[in-house]
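To start, I am sharing the structure in question, which I have written as structure tokens.
Removed from the display is one protein chain of the complex; every other protein chain stays in position.
Chain nomenclature is as follows: A, B and C, assigned in order of appearance, with residue numbering initiated at 1 for each chain independently.
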């Protein structure tokens, strides 16, 4: 298991290749990447991600440990950035490896659902129309009920 | 949409980076990679993947087009190899991009479920104990009923 | 004249990947009956149709499918991609 919380950019392709490298015990690898999305009707200048140092790492480890307990996984990777990001930049990624695709897919969705609503990150957008905190979506909270 | 059927190896990290490059209209990217899995109790020497040239490309395009009709996707990528592969080598990958993660995850799972049972590929394994065709699993056929 | 293709263990049992078949069979099932009558290796390959899949002009179909106007028929086991 590898959990990384960092300010600087990362290379998702290099990360997924390193995650898979030299292993033949897993048949399925699923990745999810979150990207700063722009809105042509209200151009985004930057996204500022705030987090809670200490609790962030602890929460991500708890979520990843729970995923490993629920599914048969060979490995789990979580990378999440904080600080200033521009449109098109990678915010975060998760990767899961398993013998079978069902485990890898379900675990990746679980990680994302919990990471969205239970890891202490907050996003503030600076757009053409002004600045504002991104509001949590009810459907993200609701997504947790399926697990 | 990009569909590639090829004999030679590909670089999954470079493919996912190229898939995401220069785009800020999608917030979520999901990838699935299938890897040749070894079995320590019966070491695999190689996997031979046979396919049906012509029908393969047609079937993959139909599956990807149906995924784009069912979910709101920015882009879809499917790469599948044929020929001889060794343990640990990448067999195939799919990638989906969408504004929201639910679409990207569901479409990737749909692509994989259909690709498993509806694209004309067959695997033969040459292992320590001898050679044999990989049998289709009932659960792969059953997986289609959920869509 | 129809191109008939075989894949995976169907190809191995019949011993060739494709052949041209002169037939007046109206359906895939009738073509299978003709092939079965040819030689033991065909009879063996087609002994259990539930273990086989068929594509007509590169579209998956079933054994009732018509062969009218068809150029290519392929027989193979259930697919195992991914």
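Keep in mind that, in the parts below, a contact is a pair of C-beta atoms (placed from the backbone, for glycine too) under 8 Å apart; a residue touches a chain by one contact, two chains touch by 3 or more.
Remember, it's a predicted structure, so these values are computed and weren't measured experimentally.
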{"item": "Chains shown that the absent chain touches, full complex", "value": "A"}
{"item": "Of A:23, A:84, A:102 or A:124, the residue in touch with the unshown chain", "value": "A:124"}
{"item": "Options A:1, A:14 or A:134, residue touching the unrepresented chain", "value": "A:134"}
{"item": "Residues of chain A in contact with the chain not shown", "value": "34, 50, 52, 54-55, 58-59, 80, 91-92, 112, 115-124, 133-136, 141"}
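Quick note on the criterion: only the chains that are shown with their structure count from here on.
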{"item": "Taking each chain's C-alpha mean as its centre, the one farthest from chain B", "value": "C"}
{"item": "Centre-of-Cα separation between chain B and chain A, whole angstrom", "value": "23"}
{"item": "Chain B and chain C, separation of their C-alpha mean positions in angstrom", "value": "26"}
{"item": "Touching two or more other chains - residue numbers and ranges from chain B", "value": "34, 112"}
{"item": "Residues of chain C whose C-beta touches two or more other chains", "value": "82"}
